[in-house]
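Structure first, then comments.
Excluded from the complex is one protein chain; the other protein chains are retained at their positions.
So, chain A:
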Amino acid sequence: MTWGHSEPLGDLATGVAIAGIGEAPHTRASGRTAAEMAAEAVAAAIADAGLTPADIDGLMWHPAFVGQLDADAFRRHYRHDGPLWTSAQGGGMVWAGTAPHTAARALADGSARHIVNSFAVAWATQRSAMEGGPGQSHAQKVTKRQLEVPFGWFPQPVYFATIARRHMHEYGTTVEQLGHVAVTTRHHATLTPGAVMRDRPLTLDAYLASPPVAEPFRKEDCSLISDGAGAYVMTTVERARDLRRPVVEVAGVGLGTSHTGSHWAQQPAFTSTPQVFAGPDAFAMAGITPSEVDVLELYDPFTIVTLMQLEDLGFCAKGEAGPLAESGALRIGARLPTNTHGGLLSHSYVLGIAHVTELVRRLRGPGAEIGLYGGYTGAQASTLILRRAR
């Protein structure tokens, strides 16, 4: 019995482009609310596309997180009383990858012309009040609260440390190889204006000398906790050609689901992600192979998740991502530049939305024509392939 499946998304209903990107500052605890950061990111994305708020007639967000820019908040903020197509299947994580596919239907049938997707989080600010945060939704799940938390198998750093340990056993992955992911990702953050860890370079020696949090993980194997927000504007490729930015179009989208959901302990393929199911669909839709991808932004809550996604998406054989990281291939300028802004590990923990804005930024510039975002919630993974239009 297989452990997951790909969701049959079908072809894009129409050509979709990401025409504008925007962000609120990504920071440690800022005292700001998610709502105000979301509005700032959305305003920046609309301006980046060369549009005005009145041009926006479609809105995507995810209701599972507090303070998102939902329809009511959007209308209030912009005193917008025109027609508004809405979808609660937007936001970050997996949905930052699938939102363009959802949006294509609305763009194709005339429900909307310009759709903005946004995600914001204020977990750094909330942490002092012990509210929110990445562990909360897991602790609220009855099976985890009753069968895992009592033994201390909680929260995510412990889950993924356990997965990493098994990966090390099955494939010979080493602590040094995990360290190479942390060091490379940090290096990229030091090159990125606005990255939370921009002024904190990391060497492999310093990584190895730092104390374990949950073995084999050190603090540097784990994502930051951040405040921040990001947004992007979608429209048809045709319309995007009339806007002010180079056209970055959606080439392929895939979505995979694990049958054991986010119960990682019970997932038969313990050291894999549902990218195994999402990736092939996205590559088929795009009509390309992994070897044609120039830049990767992979949802990286932990170093091991970067490695597993590289393998599961076919950028190397299963078990070979550790040596790949060690070879330097993931660095900017090398074969597979990965998490070029510093990822969740060193740029900010804004749950993938900044991965997508970074990917668009890379594809607008020289040197990269095809890029891939790997979205992940645990229960699901999404693959979004973007391409600079000719």
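What we mean here is this: a contact is a pair of C-beta atoms (placed from the backbone, for glycine too) under 8 Å apart; a residue touches a chain by one contact, two chains touch by 3 or more; residues count from 1.
Operating definition for what follows: contacts and distances are computed from a predicted model.
A.B. asks: Tell me the UniProt protein name of the chain this structure doesn't show, selecting from "Heme exporter protein C", "ChsH2 C-terminal OB-fold domain-containing protein", "Probable peptidoglycan glycosyltransferase FtsW" or "Zinc ABC transporter permease".
C.D. replies: Hidden chain identified via UniProt as "ChsH2 C-terminal OB-fold domain-containing protein".
A.B. asks: For a quick check of understanding: of A:Ala35, A:Ala124 or A:Ile163, which residue touches the chain that isn't displayed?
C.D. replies: If we include the chain that is not displayed, A:Ile163 is the one touching it.
A.B. asks: Pick from A:Pro8, A:Gly110 or A:Pro211: which residue touches the chain that isn't shown?
C.D. replies: Only one of A:Pro8, A:Gly110 or A:Pro211 touches the chain omitted from view, namely A:Pro211.
A.B. asks: Out of A:Ala29, A:Val66 or A:Val149, which is the one that touches the chain we can't see?
C.D. replies: A:Val149
A.B. asks: List the chain A residues touching the unshown chain?
C.D. replies: 130, 135, 139, 142-143, 145-155, 157-158, 161-163, 165-166, 169, 211-217, 259, 263, 265-266, 268, 270
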